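Part of the complex only, each chain left as placed.
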């Protein structure tokens, strides 16, 4: 079955991103397809490569990147939400005159249409939030 | 994409205290542009999103409430309000914005697509949808 | 002397106001702000939470937050006083300390 996942909260403050990761991993391990993981609201903060969590704790950003690597996942960060919260890739840096980027590997920034498309194309949309 | 689905946006948050209501509205506009059948459901503190007369000058935030009144122009056909949520908050339909709707081809029009419904109907409408968006 | 208690959550959504009222002493000042302002409205299912304490505790509502939410001041529960941000500052100064019921 084809799933899409929506993540509304950033890493660590709320469990939402952890739950979304565990669910997505379990779905993939059962042989389901994941059409897209869409990061909205503070969820976009999952897509920064600048985090350095404590050694004895999980690395949520890396978990997503590694899962995307293994299953060729499409990790999409909402552009409007990302602009409000300071998640930047090369294109955004150029457009908005920013002197640095912080997007994590395997994440890409795109529009809300990607969420709507995911809802249309997938058999199930599962939302994780606060 | 030729697919058309019935999208339901479940709104349960007050405006301004958090951004969920506002960013949810952004998805509604995009979904309408993708020509999906879009309905909105206001439950719990979500009914506060529709109050008339919001004035944010004192808090320095953008007043996004005028956008609700334009939803009819984006071909949103249904905005449902949970009756129990409204009553618990001491509000009536008169406290809420009105949203006009007109079909440009058939000239069919509706004065106000904001409709107060009871709990059973809310549950039915949620279950009849193809996708429920929660923010 | 007494404390200022701040409540920024809707009493319909979260239990913050309820706990604040239960665990604050008579003579306390209570400021409702952000989504907490909904607790100051007359005619709601939770009206009595505030109405029943205004004799013992002084309740304030932050005007800018209240206006933002489209509510008319005539609907505020009797005995509740409206303040602006400067008034919020004065309340912090006038009370011994602040207890935030976040």
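All chains are identified by letter, namely A, B and C, in their written order; residue positions are counted from 1 within each chain.
One rule holds for everything that comes next: a contact is a pair of C-beta atoms (placed from the backbone, for glycine too) under 8 Å apart; a residue touches a chain by one contact, two chains touch by 3 or more.
Source: prediction; values computed, not measured.
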Checklist entry - Counting over the whole complex in this file, how many of each chain type are there? => result A x2, B x2, C x2
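In this section, only the chains that are shown with their structure count from here on.
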Checklist entry - What whole-number Å value describes the gap between the mean CA coordinates of chain A and chain B? => result 27
Checklist outcome for this item: Between the Cα centroids of chain A and chain C the separation in whole angstrom comes to 38
Checklist entry - So which stretches of chain A touch two or more other chains? => result none
Item to check | Multi-partner residues of chain B (each touching 2 or more other chains) | outcome: none
Item to check | chain A-facing residues of chain B, complex | outcome: 1, 3, 5, 7, 19-20, 23, 26-27, 30-31, 33-34, 36, 131, 133-135
Item to check | In the complex with chain B, residue positions of chain A that touch it | outcome: 6, 8, 40-41, 80-81, 111-113, 115-117, 119-121, 125, 127, 129
Checklist entry - Which residues of chain C touch chain B in the complex? => result 8-10, 12-13, 34-35, 38, 41-47, 63-65, 67-72, 75, 84
